[in-house]
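Only one protein chain is missing from this complex, and each of the others stays in its spot.
Let's look at chain A:
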Amino acid sequence: MGSTDAVAAVQVANLPSEMFSIIKTSGTIGPRLGCLRLAGRQVLETPHFLAITSRGVVPHITQDSFAGATGISGVPPDGSSPLRRFIALPEPTLLVLGARRTPPVFAPSANPNTNTSVSICTSVGFRPMKAADYAEGVERLQPDIVVGLGDIPYGRALGAKRIEKATDRNIEWLQSHVKARNDAKAPKGSRSKLFASLPPVSCANQQYYIDTLTQDVAKDVDGLAVYDMVSLEDLPEQLRHLPKLAFTEPSTPHEILRQISLGIDVLTIPFLTAATDAGIALDFTFPANSSEQEAQPKILGVDMWLEDHATSLQPLVDGCKCYACTNHHRAYVQHLLNAKEMLAWVLLQIHNHHTLDLFFAGIRQTLRNGSFEDNVERFAKVYETLLPEKTGQGPRVRGYQYKSEGPGEPKKNAAPFQTFDDKKEKLAESTPPSAEAGAAELEELGFAEKQT
């Protein structure tokens, strides 16, 4: 399956019966309270976020911790989705499948995508994946939501020609995928919902593709996957009712709030795992939880690497009810980070997901009672604009976490320990001995020891 990125999410509520319904909205472009309802899954109230997985797991969190620490109890599986069973995802959890990671690893070649395939990062390097294979594969795996394959050029400026080409490909790929789905004649209720990818340019710039979405396949597309907020600026009326899933890589909670206020329903938040890897316990609430204006803006997260925590028996964040905060303390996490024990990142990951869970619950609450805008303003005043700088080291990086820059690059992970081997050092420093050097000379240079 290569680097297929599955994304999963959590949460509760119960309301209308359509797949996506908007409960409350303020005007055409603006924040909205909605509800995503899929057969067999917990109802997902929006705005919400999806936990990003890699190889079917939320990084660092085993499946039993996921179910236990996030408060979902196991439900007997109905065996509907082979993928769900394979990755041991709890039944109530929403499962979304897309082609690339969020954020993706940039492909090394200049034009990684072709008319029939995209380049994806696999465990054996970049490989082309055919659009037709993708469409067939995802239908067989039956996640709850499939993100249609899009020609999304990452990491480079887009010229007019490239956009035109992307538009053509997207139309072709989406239409074939929809046709394949319709030909398969699966009962409508039981199959995955299809979300169409929207390339990261304004709608005016990809008019033909937008026309396809609003006309030819209007009935077959259940939602939109958004890669840049610019596409929402001139989104036509006919597409507004669709749920919008963002792969926009917000870098701060402020940015999340801005994207929600522009009408995003479900987000993916790469800074969550980035904070975990950096050893930072996120610490912010929405609405901002402070009685009066403080002199200093509050920090968005606590750096657990700091020595100050070494003897602190406080939870990571005071009053937090997550597994990590109720069972462990700062001193332990600081020790684990310091000793580079994997459990550090497990505990931080649990805590950080819990923090975001509450953050989004707060957002929905204020949307419901109409105080969202005011609280966004207050949030900006109370908190610092950026997450704390990373001071310590993260876990050992793996293949997909960095871009290879070609031959001769330095090692990505420092050797975990060195031996006290003075001979070796001596050897490295010395000049090679001449061919006729005697035993004593060799010994002096550290090449060998004279046997007695």
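Some observations on this one:
In this section, a contact is a pair of C-beta atoms (placed from the backbone, for glycine too) under 8 Å apart; a residue touches a chain by one contact, two chains touch by 3 or more; residues count from 1.
Heads up, the rule we're going with is that contacts and distances are computed from a predicted model.
The UniProt record for the undisplayed chain lists the protein name "tRNA-guanosine(34) queuine transglycosylase", from the options "Nucleolar protein 14", "Phosphatidylinositol N-acetylglucosaminyltransferase", "tRNA-guanosine(34) queuine transglycosylase" or "Protein phosphatase, Mg2+/Mn2+ dependent 1H". Touch with the chain that is not drawn comes from one residue among A:25, A:63 or A:252, which is A:63.
In the complete assembly, the contact with the undisplayed chain comes from A:313, out of A:218, A:313 or A:386. Check A:123, A:207 or A:238 against the missing chain and you find that the one touching it is A:123.
Which of A:54, A:167 or A:248 touches the hidden chain is settled by the complete complex: it is A:54. Residues of chain A that touch the chain left out of view are 1, 54-57, 59-65, 68, 74, 76-77, 85-88, 123, 310-311, 313, 323, 327-329, 331-332, 334-336, 338-339, 341-343, 345-347, 395, 398-399, 417, 419-421.
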